[in-house]
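Structure incoming, see below.
And then chain A:
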Amino acid sequence: MNNFLLFPIIIPFFFAMILMFGRNNIAYQRITTLFGLVLSIICAAGLVSKVYEDGPQIVTFGNWPVPFGITMVSDMVSALLVLTTLILALFIVWYGFASIGKEREKFFYYSGIMFILTGVNGAFTTGDIFNLFVFFEVLLMSSYLLIVLGGEKAQLRESIKYILVNVISSALFVITVAYLYSVVGTLNMADISLKIAEIDQPGILTVIAVLFLLVFGMKAAIFPIYFWLPSAYSAPPIPVLALFGALLTKVGVYSITRTYTLFFTHDLSFTHELLLILSILTIVAGCIGALAHFDVKQIIIYNIVIAVGVILFGVAQMNEAGLEGAVLYLIHDMIIKAALFMLIGIVIYVTGTTNLRKMGGLMKTYPALGWFYLIAAFGLVGVPPLSGFIGKLLIVRGGFEAANTWTTILVLASSIIVLLSAMRIFIYAFWGEQGQLSSKVQKNKYNRLFIPTALLVVLSIFYGIGTEWLMPFMGDAAKVLVDPSIYTNAVMKGGN
Partner candidate 1 sequence: MTILANILVVFFIAAGLLFLVVAAIGVLRLPDLYTRAHAASKSSTLGVMCILLGVFFHFWLKEDHFNPTILLGVLFLFITGPVGAHIMSRSSYIAGVKPWSGTMRDELKPEIERMKKEQNIE
Partner candidate 2 sequence: MEIVMAFVCGFLFMAAIYLILSRSLLRIIIGTGLLSHGAHLLILTMGSFKGSAPPVLSDGVTDFVDPLPQALILTAIVISFGVTAFILVLAYRAYHELKTDDMTLMKGSEDNE
Partner candidate 3 sequence: MTYFLWAAIIIVALSIVALVFRLVKGPNPSDRVVALDTIGVALICLVGLFSMLIDTSFFLEIILLLAVLSFIGTIAFSKFIEKGDIITRDDSR
């Protein structure tokens, strides 16, 4: 029995509890948070190497036989995502030291972050569909905490919308689980996979598959149900936004990936075709939004939507290249979105506005910021050798291999829109005549914001250049997704 895979979930959970004490002692809060994060990162890294050596790690709680207890499964996909999540959280927390403000730190900001990490990591790791719901709720509830913390007007206004949407999606999630339980009579994901294979996915399961797609799609912000995202994400402070932008939609994407590769693989011509169409429409919708705005936050936020579309496009191909690309791109996007949000956070800090038309000439005053932004932007677009390239390449390859020629070309074309939107920020904010500058900039605070951001960008560069070292891991991840039997066998034999 192997409890090790639990540590990246339980350690943040435990620290979240610890942090509920002594909320007025900021030094204690910060140090404890950092300590907890570092500890979890070490465990997560250990987990990745263990999964790499021994295959998927399984633990079924309470020593119950498999479909009856709750099983946690850490395969390569989830282990990698867990590690990425924790690393990003470390950077964002670090960044937040300088920007989140003492008031928020005193009101359970760090607890909220630790809880959200618990939720996200749990959702990545769990092998039980109802438990997935519970973890979703954990991360949603903590996201409510974080989005509303501070009680500024815009925050309150947008949180209502955000919460409303998520309440509805949670209700839909629960009833979808109920439908699934009604038909296959089990909740363990591996067991569900086997049972669906046994009855060869009749029509009703396809309907449930579509429901799952839409439920998770609501979180992931796919096409007809992404509307809530841009306004909701515009409200919270930058570190929280970075956390959300990097993690939350990705949990939805992960869940779609998981269910669509593990459960519903017997009627590809319907389910995955639908996924393909929706992903393309998502890209288009994201592109329209990214072009429509001259607000730095909104541009990056819409880029989340585009990226979600691209990843799901890769998933919809259901071949090894596409899935491997999807995993690579997923992790890339988590890193780069966090970095971009942190960067524009600094831009907003030094200019005091989010409106691009008021900015200009930052390249002269803050050249390093400009360079790092440029690198991150090209990474976002997928310019080699930066981080987005290999993922996009594999996704495109998967698309062509699956004979979706025209849609694949569309995906490629979307990169140009991404480029235009990212370059628009660069040209307006960094080039040109000197624009608005905030009078309150302190050099010290700027540096404290800039260092973690720069390091994260550097990390993304390494992610791109050092892809070769990652490929074995990514290959493992893709294999699990391509062949559900690896997952189900590991779970069913107990995974010792």
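A quick word on the picks: all candidates are chains of the complex that A comes from, given by their letters.
The criterion applied here is as follows: a contact is a pair of C-beta atoms (placed from the backbone, for glycine too) under 8 Å apart; a residue touches a chain by one contact, two chains touch by 3 or more; residues count from 1.
Here the structure is a predicted model, which is why all the values come from computation and not from measurement.
Participant: Out of 1, 2 or 3, which chain touches chain A when the complex is considered as a whole?
Facilitator: In this complex, among candidates 1, 2 or 3, chain A touches 2.
Participant: Okay, in this complex, where on chain A does candidate 2 touch?
Facilitator: Residues of chain A touching candidate 2: 130, 133-134, 137, 141, 144, 148, 151, 153-154, 156-161, 163-164, 167-168, 170-171, 174-175, 177-179, 181-182, 187, 230-231, 234, 293-295, 297-298, 354-355.
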